[in-house]
Structure formats: structure tokens, C-alpha cells
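The structure under discussion is supplied below as C-alpha cells; questions concerning it will follow.
For this depiction, one protein chain was excluded, whereas all remaining protein chains were kept in their positions.
In order of appearance the chains are A, B and C, and numbering begins at 1 in each one.
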Amino acid sequence: MSDLLRLEGVSKRFGEFVAVHDVTLFIPAGRLTAIIGPNGAGKTTVINLATGALAPDAGAIRFKGDPVTHLSIHDRVRRGLSRSFQIMNIFPRLTVLQNVLLPVLCRRGRTGVALTPVEGEREAVAEVERILGEIGLLDQRDAPAGALSHGDQRLLELGIAIAPGPELCFLDEPSAGLTPVERATVLELIRKLFAERHTTFVIVEHDMDVVFSLSDWIVVMNRGRVLAEGPPAEIRENREVREVYLGEELTA
Amino acid sequence: MDSVLFQGLIGLSMAMYLWLISAGLTIIFGVLRIVNFAHGSLYMVGAYLAFTFYGLLGWPFWLAIVLSLLGTGLLGFVMERGFLRRIYGIDEAYQLLLTFGFILILDDLVKIVWGGVFKIPQIPAFLDGAWSVFGRPFPVYNTFIIGIGVLVAVGLWALFEKTWWGRTVRATASDREMANAIGVNVPRVFSGVFVFGSMLAALGGALGTPVRVVAPGIGATMIIQAFIITVIGGLGNLKGAFVSSLIVGILSAYGTLFFPVFELFFIFVIMAVVLLVRPQGLFAR
Amino acid sequence: MGVRPSRRLAVFLAALVAALFLFPLVARSYSLYLAMQILILSVFSLGFNLLFGYAGLLSFGQAGFFAVGAYGCAKILLAVPNLFLGLVGGIVAAGIVAFLLGILCVRHTRIYFSMLTLAFGMMIFSIALKWRDFTGGDDGLVGIPRAPLEIPGLLTIGVANLEQYYYVVLVVSLLSVLGMYRLVHSPLGLTLQAIRDSESRAEFAGVPVRNYRLVAFTIAGLYAGVAGALLAPLENTITPPIAHWSASAEPVMATLLGGIHVFGGPIVGAFLFFMIKDIIVRFTQYWLIWLGAIVVILVMGFRGGVLSILVERLMPWRPTRPMVTRRKA
Partner (left out) sequence: MILEARELVTGYGFSVVIHGISLDVDTGEIVCLLGRNGAGKSTTLRSIMGLTPPRSGRVTFRGEEITGRQPFEIARRGVGYVPDDRRIFSDLTVKENLEIVQRVTRREGRWSLERVYQLFPVLRELSAKPGAGLSGGEQKMLAIGRALMGNPALLILDEPSEGLSPLLVRTLVDALRRIREDGTTLLIADQNVKFARRVADRGYIMEKGTIRFAGPLEQLWQNEEVVRRYLAV
């Protein structure tokens, strides 16, 4: 299995605080990976480094074999690397359709078109409608995104993340703040997208139900380092991991 | 050589007016995170009030200054409690616009009440006259202004480093939510800081009464100079504001001497370069 | 998405345009002059609002580009008596200056952007004020002719009197409005609005955000240039105050008055701005105090602007205001 994304010895510090220390991570295509760990473990920082929101202090990042360490965010998106956000990040004043239309127009190189109406972009709109159908928001296509319920906004966030047609997509706590029913919907959707679109997902999650039911591979982080990685069954029995979550160092 | 030093001294006294007005702006921005466009207008109101009490009514100079500070402070209180308080959470563009609206109102209000440019009153006797510095007459009043400016700088330093009110303000500036959670009455601190900043602007205006022309519209000029200084010093940085007041004051004194044509231009060049290269200001830690 | 105006609106707009064309038949020269001022401020404000309402950047230096357009047009007219050359020259000059300064300005957003544009605008002001040989200093440029509009081999139109010049202003303004309308409803317009709503989201959708901000900045500069270039032959005299930062506040107020999230907001605002001024000035010389009060009231209670309020009243199903408001903590 070839690695889609490779982080090699990546570190990032903020002032005195070492957020990520010497992390080496290989994400192969077609494997659904979950990153877990306590608060402040460096999970979101890893996403930020991989997608270009932050530049690493040390280490190298390769995507599909090419070095991307110093590439801008939008260049990485163009190469097939996308993400969703932990804190809701949609375009609240645009309609649901427009929210998803932007990344689609962008992939098609149409965002610079200045004097013809957006409606003229029929192929793009058709593609967006397909995506909205997949995420179940088609009947709300003309609602302003900011007026959607929290659960629907999370679905939309997912829709925007997959709209660029990424080969690799990071999902930062896709189920945060959802009711159990909505959570199940999001979960089902990720599974479906994974199967149908052949997008490789990497999710960061706190909800262990989600993590263990969804992923093929789990990476456990603690204090900026990778503590362990392996298939779910193995992680479940890992003593070190249990300590991080249970605090067994107290008795040690 | 002497004339160069002498010009520097003139620049120093100009710098002090700039310092007084930018100190208030800096403190308000540092704590409330609001860019108060109307700050220059508070300077103007301070000047007009001092002129009324001192120039028109002939009251003692000191009393006039104190009354001017109180009057402008009251105006600041109304602005904060009545208006700004209600829009802290919203887009900063609207905060700029609101305070811009205040400029328009205050400019015309001043015209209605005082009718345009006022006649410069006499310098009070005990501050009149000149000393011989480098063989030239240097006004006592300018010396007085420099003294006051330095005094205010030392006073502000002591206020923020040595008093509990000052520390409370610093705590609020660095984390308003946590300050609230430990028991700081944050809304009251906000009002207090805004009033205090308004009074600093008024002090600049009031002190200028016997020597500087003040007309409606001076607010728009002063605010731009204060912006330049706070940007160069770093938004919200008091020490930076003091140093950059000196730089801008002295540079423009030499500027008027050596390159009168492009003085204004170069000051804006400095402002733009600082914003581009070090947006946190030249003197940020 | 509501791009195509409704039938009633279309009829109204057609009638309005017709009325504008017939206006010189009934109007006296003062009304014509006022109408031209409104048209010019409309164009100026539309450009400003592309930057502010659509791209989320508050510029306090637009008067600088306005002045480049005005001085550029004036200098050309004083040398070559051809209005066409003057207008094109002024507009192109403003566009070039906006593009070059824009490269620097779009590196920042929010208050830092506003301060940078303020600084650059004031640099242009100080050049206008101090470079006597070129700009005439504080006397400005005087005797700018309303030279004939001449496109070699195509047409020559005399515009010496006010009615004739009115048509030039009207046609250029309508073309500008049309261009802007198409622009904000195009994929580019959508992209700018997306950047305004969430810069990071747009970047992660694959948009090179800074480049698009530069595009918006340049277009806004061009529009300011159009407005400035149209002003020069109207006034015959151009002086430095048109470049001052307080002149930059005019399109800001007009836009705010009309509404920033509706396409026509800046136009309605420009109309209201001059109407309010015209009416208040009849009663008192202190009209700015009223304008200030209106600005304060709008900011405190009606941040959508007059047109947004109208649209909400008349078409309550069409959302114009942001649906997400920050909860007070």
C-alpha cells in the first residue's frame, strides 16, 4: 500500500509550548484512520501542519510522493488534500448551494469568471446538487447556511470538505456537539462517502463509539507525540493508552 | 549645530501634545479593543472648554484645565455608557463608523456653541516669557509643556505599575473574561478607562489653548496624527506610544526645517512601512 | 439565488432609467448638477462596497484613488482637449495605482487593512497638496475644460454645456452599475463573498484568498477612478481635499445609509446622502450634525441600512441580513 501522506519528524512549537514533537505518520490510501488523545495532545496541530495552515519548525511533509512542506493551503487543496473544521466553519451568509459551489467552482478553475452569472455554471451546479443529495441537504439548497440547525451545519461542513474531490480529507471532530441521532447520521455518511468516493479520511474524534466503530487504524497522541498506533482491537488493549485516558500513572 | 538642537527642543514640545492624545487612544484601544475615531474630537472639546473658562470667563488657568478635563470626561462617560457599550460584540467596522459619527456631531456642535475659530487667549503670566537656549529665546510655556508631558508619562507608568486600579486595568486588558471571573467589575473598568483616556486627550487640548490654534475640524487632523503614533508604537502599547510621539514630533520639527514639502508624505510612509513590516509596532516585545 | 430581478422591479428600473434620460428636459441646472453628484457618488460607493460589503475589507483610503482619477483626467484635459482620453486616462491611472498599492494593502485585514489604506490615501493627499508643479498645490488644478468626447474615426460629441455632460455622466454611471451588477452575481462575486464570510474556509476550498482580495481592491480603485474622472470636468476645478481621508468617509456613509448587503444599497445611499444634505442645508448650515446623528442611529439600531429594511418589509422571505449573530457572552 503506498502512502498518500507522509509526515516525517514534524515538530511545531508555540513559544515555550511544544505542540507537536517529532511526529512521524504515514497515511496510506484507502485506510480510515482516527487520531485520538486528550486535550492538548496536538491532534488539531497535526491537521494544521498537514494541510498547510501552519508551517512546521522541523520535518518534512509529502503528499502523493511530492514534497508539500512549504506549499500554500490552496495549492494543497488543488492537489487533493482537504479538511473540515472542529469549530463550525461555513459561509453563514451564503446559501447552502453556494457554500458547496465555491469549492466546486474552484476545482474547475471558474472562480475568476467575472461577468456571467453563477447560474450559468450548469455543470458545477449539477455537481453541487449531487453532493447535496449525498449529504441530504438538497431540499434546503436555497436556505442561508447560517440558519441551518447545528446538525445540518455539520453535514454542510462535511459537504464543503468533500466538494473539492479530495483524495485525502481530514475531519476535525465531525460529531462535536451533535445529538446521538445526528451523530449516527454523520457517521453513516462518512462510511458511505468512504465507500463510494474512495476518499481517504482521517478523523480526529473524542467520541470513542465513533472512533472504534468507524476506523481501521487508530493513532493515539499525547503531549505532542505519537504514543501508539495500530488497529482498534490492539489499541483497546494497550496499557499505555488506557493510562492516558484513565490516569493510571497515579497508582504507579 | 545649535539651531539643530534648538529645533529638536521645539519638536520635543510638539511631541508632548501628540503624546497626550495618543496615550489616551492607546489606553482605550488596549483595554476596550475599540479604535476611537472621535478621540481627536475629545481633544478639540477639551480645548474649547478650557478656552471658555480661561479665555472667555477669565478664570484661573489651572481651574480652567481641571474643569475642561471634568467636562470632557463627562462627555466620554456618555459616549461609553450610552453608545459604545452596546456594540462591543459587533464587527469593528461599525465601531469605527459610530465613532466617526461622533466626529461629525462634535465638529458641528462646537461650531454652533463657539462659532468657529477662537481667539487665542494670553499665556498666563507665570508661564509667559522666554529663556535663552543656544542663544535663542525658548518660550517658558514650551518648557512647561515638556514638563507636563514627562510628568504624565511618569504618572501613567506609576498608575499602571504601582496602583491597584492600574493592575486591575492591565488584568482586564490581558483577559477580560478571566478578570470578570475573579471579581473585577469589567463594565465599570471599561467606563473608567474610556473616561480617563478622554481626559488625557482633553489635557492635550486644554494645554494648547494659549498657544495653538483650535478650530472645528482639528479633531480630524489630531486623530490622524494619533493614529500614526499608535500604529508606529504598536496598537495598545503605551511605552511605544511615548517613544513614537517623540520620534514623530521631532522628525516633523526637522521636517518643517529641512524638507518642508514632503514632511507629511514621509510620516505616512513611515506609518505604512511599520504596518507592513512590523504590524505589532516598532516597540512590541 | 435571486439573481434575476422580479418583473415589477424590472419595470420600475426601466422607468427609472427612462426618467433619468428625460430628466434634463424638465430639470434646472442645479438639479442636474445634484443628479450628477449623486451618480458620481453612486459609482464611487459601489466600488467601495465591493470591497466592504462583498469582500469584507473596510478601506479608509478610497479618496486617494478618486483623486488619482480626477487629477489624471484633469491633467490630460488640460494638455489634450479630448474627454474620452481624459476619462480613460484617469480611470487607468487610478486602476494602476490601486493595483500597486493593493499588493501591499491586501497583506492585512481588519483594522490593519483600514490603517494601511488610510496611510496610502493620505500619501496621495500629501502629494496633491505639496507637489505644486504637478498638482497646483492647495490651489489645485483650475480651468479644466469640458472638452469634446472624441473617439478618433468613430464619433465626436460636444459636451460643453451641463445637459450634454449630464448624458456622459449618466451613460458611464449606468455602464458601471451594470458591470458591477454582473460582477457581484458572477462566480467571482460569489468567491469574494465567501472570503468575507470565512477566509480560512475559502482558502481550504482552494481559493488563493490574497489574489482575489487584490482583484477586489483594484476594481474598487477603478470605480473610484471612474467617479473621480467624471468629477473633474463637472467642477472644472480639482483641489486636494478630495483626496483627504474625510472624503473617504463619504462612500462609507452612503453605503451604510443605503445598506451594505443589498446590491442597490450604495446607490440609494448616495441619493439619500445628497438629499439629506440638500434638505437640511435649507434650514441650517449645520448639516453634518444631522448626518452624524443619522450615522449613530444607523449603527446602533439599523445596521442593515435603509434599503435592507425596505427589502425586508416588502419581501420578507428574502434574507438580507446575516442570519448568524454573535450571542452576547
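Everything that follows uses one rule, which is that contacts are C-beta pairs under 8 Å (C-beta built on N, C-alpha and C of every residue); 3 or more make two chains touch, one makes a residue touch a chain.
Just so it is clear, the structure is predicted and the values come from calculations on it, not from any experiment.
**Q** Pick from B:Val66, B:Ile123 or B:Val186: which residue touches the chain that isn't shown?
**A** Of the listed residues, the one touching the omitted chain is B:Val186.
**Q** With respect to the chain omitted from the figure, which of B:Arg170, B:Arg212 or B:Lys239 is a touching residue?
**A** In the complete complex, the chain left out is touched by residue B:Arg170.
**Q** In the whole complex, what residues of chain B lie against the chain that is missing from view?
**A** 164, 167-168, 170-171, 174-175, 177-187
**Q** Which parts of chain A are in contact with the chain that was left out?
**A** Within chain A, the residues that touch the unshown chain are 16-17, 38-40, 88, 148-150, 153, 173, 176-177, 179-180, 206-208, 223, 235-236, 241-242, 245-252.
As a working rule, only the chains that are shown with their structure count from here on.
**Q** Farthest chain from chain B, going by the mean of C-alpha atoms per chain?
**A** For chain B, the chain whose C-alpha mean is farthest off is A.
**Q** Based only on mean CA positions, could you tell me how far chain A sits from chain B in angstrom?
**A** The mean C-alpha positions of chain A and chain B differ by 49 Å.
**Q** List the centre-to-centre spacing of chain B and chain C in whole Å, with centres computed as mean CA coordinates.
**A** Centre separation, chain B to chain C: 33 Å.
**Q** Among all residues of chain C, which ones touch two or more of the remaining chains?
**A** Where chain C is concerned, no single residue meets two or more other chains.
**Q** Find every residue in chain B that makes contact with two or more other chains and list them.
**A** Residues: none.
**Q** How about chain A: which of its residues touch chain C in the complex?
**A** Answer in residue numbers: 51, 53, 72-74, 77-78, 82-83, 85, 89-95, 97-99, 101-103, 105-107, 110-119, 121, 142, 144, 146-147, 160-161, 163-164.
**Q** Inside the complex, what are the residues of chain C that reach chain A?
**A** 1, 3, 179, 182-183, 185-191, 193-194, 196-198, 200-209, 212, 215, 261, 319, 322-324
**Q** Spell out the residues on chain C that touch chain B in their complex, using ranges where they run on.
**A** 52, 58, 104, 107-108, 110-112, 114-116, 118-120, 122-123, 126-127, 129-131, 245-246, 249, 252-253, 256, 286-289, 291-296, 299-300, 303, 326, 328-329
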